[in-house]
Every structure is written in structure tokens, then in C-alpha cells.
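Let's look at chain A:
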Amino acid sequence: MSFVFYILAALTVAGSLAAVLLKNTVHCALALTVAFLGLALLFLDLDAQFAGFAQILVYIGAVAILVVFAILLTRGSETPKDGVFSHTWLVGLVIAAAVFAVLGWAVLGSARVLPHETAAPVVTVRDIGVALIGRYILPLEIVAILLTSAMIGAVIVAMHDKEGAK
Partner candidate 1 sequence: MKTIEEIKAAIEAAVPGAGVEVVPNASPSGQHSLRLEPSHAFEVAKFLRDDAELALDFLSNATGVDWPDKEVTEKVKVKRLVTKTVDGVEQSAEETVEESRKRVEPGCLEVVYHLFSMAKKHGPVVLRMKTVNRTDNVELPSLTPVWRSAELQEREIFDLFGIVFTGHPDLRRLLMWDAFKDHPMRRDYVDPDDYEYEPTAHEQVLARAAAHTAGEQIAGASAGAIPGGGQEGIGGK
Partner candidate 2 sequence: MLGEGILKGLAETAKNFAGSFVSAERMTTVEYPEERIAPIEAARVFPFLVYDGTDWESGMRCVACQICEKECPPKCIYIEKSKDKKPDAIGKPQFYPAKFDVDIAVCMSCQICVEVCPFEAIKMDTEFELSTDDRFGGLLLDREELSKSNEYYHQIHPTEAAVVDARLTEGRAKADAKTTAAAITGAIRGAEIPKRPAEGGD
Partner candidate 3 sequence: MLETLDQVFVLLQHWLVGFLPAVLQPVAGVLLSVVVIIVLFPALFALTTVLERKGLGRIQNRIGPNRVGPFGILQPVADGIKSLTKEDIVPLSADAAVHFLAPVLLVVAVFMGFAVLPMGRNMVLVDMDAGLLFFFAMGASTELSVFMAGWSSRNKYSLLGAMRAVAQMISYEVVLLMSSVAVVMISGSLSLTKIVEAQNQYTWGLPHWYIFTPWGLAGFVMFAIAATAETNRSPFDLPEGESELVAGYHTEYSGFKFALFFLGEYLAMFSISGLGTTLFLGGWSAPFSFLGWVPSWIWFFSKLLLSICVFIWLRGTLPRLRQDQLMNFAWKFVLPMTLLNLMVTALWRFLGEGWERWVFCSAILMLAYVAMGRIGMRSGHIGPRRYRYAE
């Protein structure tokens, strides 16, 4: 439990809080990238190099950009007049607090039985590759199919229906 962990945890939580609380939608998206970055660094802190870089590449390089693009395309960066929170915000907050309470209780309650620090595993990219092609070939294929269909789906969803418009 190092000093680095506290800093990264604070960064992540602050980023995600800002992402949820800020008024300006673009600021939310930018705060979200801070949260993603914090998470990626936490992954690195957990010796998951590959996952960490993948996190940066995918989340900061793609998802965050997608989010800001969506915000711009939907002209969502202007703050709406009648507040940014939903009518049922109190209910939502209560539910979230309850969930956190339960999770926190569960984690702290089982803290005793959780394993302690072990030696850092040496994981090379090669190992990951071998594992992907070997043991995890089926999930890999499924994810590949999923990604392809998601891509096609996203394209179809976002595509202009030109014939209809004209």
C-alpha cells in the first residue's frame, strides 16, 4: 500500500467525481479522461502493463474522443437551463449510496481473508499473446465477432438514412 497508490486513487476518484458532477458536458468528458488515466496508472501500479497501455489507447484514445464528438454532434456542451440533474436525482443518489455502503461493508468485512501482497508476476506481451491464441482463443474469437458486429451496428445506427431524408 504505497504512497503512489494513494495519489493515483485520489486522482481517479477526483476525476470520476468531476465527470459526474461538473455542469459543462465537455468538462465532464475531460474529467472522465483524467479518471481513465488514473485507472490506467493504477493498472500499471498493479504490474499490468499491457492492460494499462490498452486502457490508455482504448479509453483515452478512442472512447473519450467518441464521447466529446458525441457531445459536439448533439450540441450538448451548452448547459441546459433547467438543471443538469434528473428529476429523480435524489432516488439515484440514495441508491448509489446504498450500493457503496453494501460494497464497502463487504470489502472491509472480508479484509481479513483477502490475500496479501505477493511477488510481482513477470508477464511479457509474448505471454499474453500466447495465452490469447492458446487458452483464450474462444473468447478472443467471440470478442472479435462482437467487435465486428458492434462496429457494423454503430455504423448502421449512426448512418444517415439518405433515402428517407430526400
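Keep in mind how these were chosen: all candidates are chains of the complex that A comes from, given by their letters.
The working rule: a contact is a pair of C-beta atoms (placed from the backbone, for glycine too) under 8 Å apart; a residue touches a chain by one contact, two chains touch by 3 or more; residues count from 1.
Keep in mind that this is a model prediction, so the values were computed, not measured.
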Candidate number, among 1, 2 or 3, whose chain touches chain A in this complex: 3
In the complex with candidate 3, residue positions of chain A that touch it: 26-27, 30, 33, 49-50, 53-54, 56-57, 60-62, 64-65, 68-69, 72, 77, 124-126
